[in-house]
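Missing here: one protein chain of the complex. Every other protein chain is in place.
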Amino acid sequence: MSQPSTELETFPNPAPERDYTIRMNIPEFSCLCPKTGQPDFATLKLEYVPDQRCVELKSLKLYIWSFRDHGAFHEAVSNEILGKLVAATAPRFMRLSAKFNVRGGIYTTVILEHRKLAWNPQATVTLP
Amino acid sequence: MSQPSTELETFPNPAPERDYTIRMNIPEFSCLCPKTGQPDFATLKLEYVPDQRCVELKSLKLYIWSFRDHGAFHEAVSNEILGKLVAATAPRFMRLSAKFNVRGGIYTTVILEHRKLAWNPQATVTLP
Amino acid sequence: MSQPSTELETFPNPAPERDYTIRMNIPEFSCLCPKTGQPDFATLKLEYVPDQRCVELKSLKLYIWSFRDHGAFHEAVSNEILGKLVAATAPRFMRLSAKFNVRGGIYTTVILEHRKLAWNPQATVTLP
Amino acid sequence: MSQPSTELETFPNPAPERDYTIRMNIPEFSCLCPKTGQPDFATLKLEYVPDQRCVELKSLKLYIWSFRDHGAFHEAVSNEILGKLVAATAPRFMRLSAKFNVRGGIYTTVILEHRKLAWNPQATVTLP
Amino acid sequence: MSQPSTELETFPNPAPERDYTIRMNIPEFSCLCPKTGQPDFATLKLEYVPDQRCVELKSLKLYIWSFRDHGAFHEAVSNEILGKLVAATAPRFMRLSAKFNVRGGIYTTVILEHRKLAWNPQATVTLP
Amino acid sequence: MSQPSTELETFPNPAPERDYTIRMNIPEFSCLCPKTGQPDFATLKLEYVPDQRCVELKSLKLYIWSFRDHGAFHEAVSNEILGKLVAATAPRFMRLSAKFNVRGGIYTTVILEHRKLAWNPQATVTLP
Amino acid sequence: MSQPSTELETFPNPAPERDYTIRMNIPEFSCLCPKTGQPDFATLKLEYVPDQRCVELKSLKLYIWSFRDHGAFHEAVSNEILGKLVAATAPRFMRLSAKFNVRGGIYTTVILEHRKLAWNPQATVTLP
Amino acid sequence: MSQPSTELETFPNPAPERDYTIRMNIPEFSCLCPKTGQPDFATLKLEYVPDQRCVELKSLKLYIWSFRDHGAFHEAVSNEILGKLVAATAPRFMRLSAKFNVRGGIYTTVILEHRKLAWNPQATVTLP
Amino acid sequence: MSQPSTELETFPNPAPERDYTIRMNIPEFSCLCPKTGQPDFATLKLEYVPDQRCVELKSLKLYIWSFRDHGAFHEAVSNEILGKLVAATAPRFMRLSAKFNVRGGIYTTVILEHRKLAWNPQATVTLP
Partner (left out) sequence: MSQPSTELETFPNPAPERDYTIRMNIPEFSCLCPKTGQPDFATLKLEYVPDQRCVELKSLKLYIWSFRDHGAFHEAVSNEILGKLVAATAPRFMRLSAKFNVRGGIYTTVILEHRKLAWNPQATVTLP
């Protein structure tokens, strides 16, 4: 087993004056079970409101692939990935959902959020 | 008919400083009808915000299987399972949904929630 | 044409100390059109928070079947069924949806709610 | 091209003491493009809380069909139909959605609401 | 590579006294990757509450097609299109969603909103 | 319990020189269980190649409705309906499928065919 | 009521040396019921192997629209349209399916084929 | 672990003069893994052309339930059930499909057929 | 408007001793309408049994993209692409399906096959 990549590139938000959302659906996450060494698979869904930096697509792909030989429990690895993405981009808001393949007849999904302190999202409006 | 297992293992929450959600979809619940002794089937959906402890996956699987020879009414068994999971993990929030197979042309689902007293969930944000 | 059954059995709520929801999907409702005597068909969806009594499944099935030879307009029969279920169980909350088959190229659904006076539902929490 | 019908029959609300919703899905709306004279097609969805009067089903069908030879822009005809239905029934609440077939590679839907002044809908409850 | 069109026609809102929503689903957006020159594809979803002006359908189609030979990053081009539509119609509210085809195993969607200052949307009502 | 209608109207096939197929999907069949008297429900699918006569739509609807108070086993009633339709229209080919609602956790469908003696269907061609 | 168009343009098959299939899905067919004058709606599916001529798209659209004020029974109008298309293009093979909207609780579809005399389709191959 | 039931009731085919098909979808099969004792689940699909006898529905349900405490491998138990059904009814044709829940990340389905010797099914016809 | 690429790379079939099928789903085809210059879009599905050569994936992608500024009618461009692929790989069998986006309310799909002379596909077997 190995350690995941520590690299994650970003680029400047082209519209920092506006709150807007970027969603990324990443169906090819794979890591190893720390107990048995057998492969695990998950689909990640990332959703964030960028502040000054956005996640660079190719770099994100390589970061995700770097978990392939990494032993990781469902709950811990989900927290680790969110922490890494928050550290790299300091977003106004970020949510990560990790939906793992069935094991033992049970399907597990872990969902986490980060929110910037002292950030007031624009009031939202419910439309017909 | 027999009694369900009293065992349910847990492990320490790897990120207790954060509110996050774990969802588990459990399609293989089966028990017996207390009136007729005939098998009943349900899909359980569990969703919780852990506090200090998380439910261990394999132990949960065995606990669910232990109802196989247990006579149980829909409403009562749903309350019993939620009570057991709350007692084992003392979560900040927990919701259980039990969707039973059709009987007499009617499909029944029971949905229950538990919330920790004096817990303030982080304010949520509605995004575009 | 005939009158629907006046019978509807209930049983004691096994967990009256908790607010929880019971959903019942009933795809086999049929009655007669009061104008033409021709059969009408609907799928009923019932959802309620029981207080002291729950609806007994087999009794509900028979009550639903008793409308088979009863002449009834969409809006009126939906109100009648909700009224009957509320009278029998005095629930904290109850919602009935009746989705009728297409007639004249138009699909009609009637949705009704009842709520107990002076009942404060537990505050809910929006999770990630 | 011709004018749509001015007729629309109603009947007394059988349960005016209760706020409840009636939904009607109407997949067979057709009118003409005022520029080209070519047919347009839409699916209408009507949803309302009746006050003293309900829309009669057969009359609604005929009113909808009366647009068949009427030239109408998407936005204007949607407003016209809602206005007609509100005038006929004075509902507590009404929402109309008109989903038109694709034209020029673009799918257009228009959604409108009417609400009675000085009407306080019963507080709603979010259930598990 | 070329610049997108600067033209976008509008017409007067036929019902400016009412808040209502227009949705447009536009599955045929294509531009070029500024790095590689290779084509990108997206489905745009536009939803707005018009104030005094509405977007003209054919003009919108031509504006969307004008990006075909334009080099554009996902986040920047989404902000540019919303900005253009807001400048042309000054809507009370507008939301744009741009769902791009998979690249590098990752599916990206960008979602943006604009809201008119000092606009109070009519209070909404949650119905059964 | 009562007997089904013996009436079934037909009209002349407008194109008897050609083999072609007519399909009718009939979701509103209901009869009674001969053992318990409780209602059964089925969706019928009829598909036939007419010879000299076609089934009249309104008459078919009334014939189907006439089973409402008729006690009938799944296998027998399916054979009875096919026999009646064959007797009325003498088709070149006819297939009837009757898909009954779940009973005792089991979903039953009965499928039957009739073919005219000495009829040679036109040779068919498999296309890309 | 009026008569449908007698016009239908064609263009030369660009590859007459090859047997190939053209499928056209036409969801916007509407005509009138000859008994009641009320509108009927259908989705047409056309599939053909061209010989020397192909159907021109815009001309087909106008031909389909010309039935809008034409009174027509389901079986007869389907045979009429196939006849017209065969007369205009003399195809090697043609199949027309007309799926009409529900009337009287019954959904009707008519399916017809034409095949050129003395035409031997290329032998087909079943692949894994 | 226990043995499955040896009982399976039948009734006379009401139309032995005709070849027709009966399909039964049975989503509630459960047995035990002979290696681990843990429960397995499958959906069975049965399809047969009866000869002189049909399978009685309630008896089939009880036979299926009798495997609940029976240890059985996927391939062997599927062959055993088909053998039992064939022995009880001597059908002209019978097919059984057993679709088991995922185990070890792999979904297994077993499909078997029986055909009566010296039985010539009626020639079939391929229709448009 | 420009001409499509004339390049298309291939590589040696790694298993020419076996008949097997390769399917490629290509959702990003775009060309121009020769009459109006406006963009057209299609999803291509390619399926072939290779003989000595297979189509190289990246080269196929570039060939498909080279139609972006090419004016092309639906029927002609489909025949052109199949011809090019056949010329490059001389497959035992090849089928191309091109499903174009809706134009004028009509959805068009073109399907073509090529088969090598004097090739006898291995006999196939129909399994339960």
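Going by the order they are written in, the chains are A, B, C, D, E, F, G, H and I; count residues from 1 in each one.
Here is the rule we use: a residue touches a chain if its C-beta (ideal position, glycine included) is under 8 Å from a C-beta of that chain, and two chains touch if they have at least 3 such contacts.
Note that the structure is a prediction, hence the values are computed from the model and not measured.
Listed for chain I, the residues touching the missing chain in the whole complex are 13-15, 18-28, 50, 54, 57-58, 60-61, 122, 124-128. Residue-level contact of chain E with the missing chain is found at 101-102, 105.
Where chain A meets the chain that is not shown, the touching residues are 27-28, 30, 38-39, 41, 65, 68, 101.
Just so it is clear, only the chains that are shown with their structure count from here on.
With centres taken as mean Cα positions, chain F sits 46 Å from chain B.
Chain centres here are Cα averages; for chain A and chain G they lie 51 Å apart. The centroid of the Cα atoms in chain A and the matching centroid in chain E are 27 Å apart. For chain H, the set of residues that touch two or more other chains comprises 27-28, 101, 127-128.
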